[in-house]
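Just below is one structure, and these are the notes that go with it.
A single protein chain has been omitted; all remaining protein chains appear in their positions.
A, B and C are the chain letters, set down in written order, and residue numbers restart from 1 in every chain.
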Amino acid sequence: MDAEKGKTAKFLKGTRTVPREVTEQLKYFTKTKNQLIKVLKEGEKTIPQLSEILGLPTDEVMFQLMSLLKYGNVQAADMDDRDEYFYYKLKDDDKNKS
Amino acid sequence: MKGVEAISKPKILVFSTEKISDPAIDMAGLLKLHYPPEVYTVPVPCSSAIKPKWILYALEQGFDGVFIAADGTDCPYGESCTEKTSQVMSKTQEMMKEKNIDPARLKMAAICSVCSEAFVKHVKSFTEYLAKAKS
Amino acid sequence: MEEPVKILEFDVLVVGGGIAGGESALNLANLGYKVLLVEKELSIGGKMILLSKVFPTLDCSACITTPKVSEIARHSNITILTGAEPLKITKKGPHHFEALILQKPRYVNIPDCTGCQLCEEACPVSVTDEYQYGLVGRKAAYIPFSIASPRAAAIDIENCTLCGACERVCPTQCIDFTQTEEQIPVSVKSVVLATGFNLFDPLKIPRYGYGKFKNVLTSIQMERQLAPTRPFNAILRPGDGKMPDNIAYVLCTGSRDKSIGNPICSQICCMYSIKQAQLLMGALPMADVTIYYLHIRAFGKGFNEFYAQAQDMGVEFTKGKVGKITEKENGNLILRYEDIETGKVKESEHDMVVLSVGVIPNEGIQEMFNNDDLQLDPYHFVDQSDILASPAKTSIEGVFVAGTATGPMDIPDSILSGGAASAETISYLRRVTS
Partner (left out) sequence: MNRKIGVYICHCGGNISDYVDVEKVRRAVEGEAGVFLSKTTMFACADSNQKEMVEDIKTNQLDGVVVASCSPKLHLLTFRAVVERAGLNKYNYVHANIREQSSWAHSDNKTGATEKAIHLVKSAIAKVRYAEALEPIKVKSLNAVAIIGAGVAGMRAAIELAEAGSEVFLIEREFFVGGRVAQWDDLCLTQETGKELITRLYNKVVEHPNVTLFTGAEVVENSGSVGNFSIRVKITPRYLKQECNKDELQKAIEVCPVKIPDAFNFNITNRKAIYHNYPGEYPQLPVIDIENCTRCGACEKVCKNIDFNQKTEYLNLKAGSILLATGFDPYEPKQGEFGYGEIDNVVTLPQFKRIVHYSNGQLTYKGKEIKNIAYIYCVGSRQVDGENKYCSRYCCSSCIHTAIKIKKKYKGIHNYHFNRGIRTYGKAEVWYDESSRLGDIYLQSFEDHPPIVEKAGGQTIVKINDILTSKKELEVVADLVVLVTGMVPRKDNSIGNLLKVPKGRDKFFNEIHMKLRPVETVIDGITIAGTSQGPKNIMESMNSALAAATKSFALVASGELSLEPTIATVDESKCAWCGKCEEACPYSAFEKIQSNGKLIAKVNSSVCKGCGMCLPVCPENALNLIGLSDKEMESMIDSLIHKV
């Protein structure tokens, strides 16, 4: 009741503990996101290429990269020569600067 | 320099339809699929309701192109829509030829209610065409 | 002294805001009845709003669903609760039911939310998106999907770190973490059950490798890939992002299968698979699509013609029983199947396999009813007590049933059934007034 509008999360913090898996998951996502952005800053990559560079399974790269596509960090570029895989690149706006 | 800028931005009038293609154009905005802001949309109930004289009026008043975002087969008013819309199209192009207006300044494509990408693609390529034609 | 609880009154409680429940609610509301529509998901529109195009006309599902959904949302005689479900429904007498509705907190004040998605952008958390059936992530502050109704954000409190970033960017201050679970008592004259169906979970058939092999997906995942609000930029293998060029469909996954406890045919899988095959042929012109089937049930208006159209387009139909799926190193899949025409066991390689999962009843409907027995049929769908003369009647007088709550059916049949349920409700309600 006494929580100030716009700052109600603090109110809930008093009664609710954030499960450890959630913070772990956040850390993992932030880490992978930063890794993906870092590698993509150097140039367009396909998912198998990203998987090799980062040492992550392809399906994991796929999932995280598609999430970044949805969040607006990444966009699709052309297909590779064999018409199998898309290249992905960073979106050229200010989203990826920080 | 100023003159060049004016030439490079053709103005397009889009006739959309209230129930079918206008929602697609809305969704293009929702998805932030950018297209030139010189594209203006006027919704009508059905694409086969567009009078050729409106199109000619728009072109004569200064629009560089008119794009009909047609209902296609989704038209809620019946299947004759497609045929009637193309009749409007060909009749208008006839009139344009008589007035020495390039008939390619009128374009039509069926835009379904989620065809946002298709709409953006169409108006972009139409803009390019008109820009070339102007220069 | 306790304060007396104010009980809200409605004519009809409609449980489930999919197309069948929506159709019933609209029909009733248009005739002036006050309807409470309770939907457990965050958006109304049911499964249909998430589909790509629908058979056999191939018109897009969103185009059909969204106008209906907004009509329902706008209707002055319909009150909608999303993220809510009845805990208990008690029959107090003829034309009198009392229900206790559980309203889960959304942590967002719906009327104030403009759907601007700034909270979504600000939220640092990324978890699996259930509305994209696990194909991509979503934030913990999120709009369920772009055409959701209400198009308002929600906070996934289970995955929220309570960082407050969403609140700070919200221009209307509509986020409110002080919300708590509520139990709302309501009084109604009749009930329409439109609780819909579940999709079969293919983890129950381990030999198909779903979950283990990333390029084996369910038909609803493929449906999402084909929908306008799709998760990827193109049709791609979830295993590695490769564009598939040889796709297999395994029909009757979880249907007509006594070993998993579902002996009946799901009625829709043949047709949605044929539809997806046609859409895939359009999206990937070079791709081969093979449908492994036992029988093709193309029985409705225009269905058989639609089946013939798929054959003409080059969709391969193989009458065969798929036994086992194994994975190759490159992510391709080997299907071992009995070719019914030759009687031989064969193997074939595909780079993506879609399991056409069947229709399974929703659980927990019977348990909502406190002191009355809501009867179920042998397959655990809601039993239709007078199926030939009054298909919407259930074992409890005044409780009617619509759509797939009674068994598998396609969209046109669900809408007709929703119409039937509203008709029976109207005459039931009139019997009290006269």
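Annotations for the structure displayed:
One rule holds in what follows: a residue touches a chain if its C-beta (ideal position, glycine included) is under 8 Å from a C-beta of that chain, and two chains touch if they have at least 3 such contacts.
These numbers were taken from a predicted model, which means no experiment stands behind them.
Within the full complex, the chain left out of the display is in contact with B, C. In the complete complex, the residue from C:94, C:302, C:323 or C:364 that touches the missing chain is C:302. The hidden chain makes contact, of the residues C:96, C:204, C:256 or C:336, with C:256. Within the complete assembly, residues 19, 27, 30-31, 54, 57, 59, 64, 67-68, 70, 74, 114, 116, 118, 171-172, 256, 263-267, 295-305, 308, 319, 340-343, 377, 379, 384, 387-392, 407-409, 411-413, 415-420, 422-424, 426-427, 430-431 of subunit C touch the chain that is not shown. Touching residues on subunit B toward the chain that is not drawn are 11, 13, 22-23, 25-30, 32-38, 40-42, 44-46, 48-54, 57-58, 61-63, 77-78, 80-81, 84, 87-88, 91.
Just so it is clear, only the chains that are shown with their structure count from here on.
Separation between the centroids of subunit B and subunit C, computed from CA atoms only, is 37 Å. Subunit A and subunit C have CA centres that are 28 Å apart.
Between subunit A and subunit B, the centres computed from C-alpha atoms are 38 Å apart.
Residues of subunit B found to touch two or more other chains are absent.
Residue numbers of subunit A whose C-beta contacts span two or more other chains: none are found. Contact residues on subunit C toward subunit A in their complex (touch as defined above): 121, 124-127, 135-139, 157-164, 166-168, 170, 173, 175-178, 214, 231-234, 236-243, 331. Chain contact summary for the complex, subunit A toward subunit C: residues 1, 3, 5-13, 16, 18-19, 22-23, 25-26, 29-30, 33, 46-48, 51, 58-59, 61-67, 69-72, 75-76, 79, 83-86. Here subunit C touches subunit B in the complex through residues 59-60, 62-63, 66-67, 146, 228, going by the rule given at the top.
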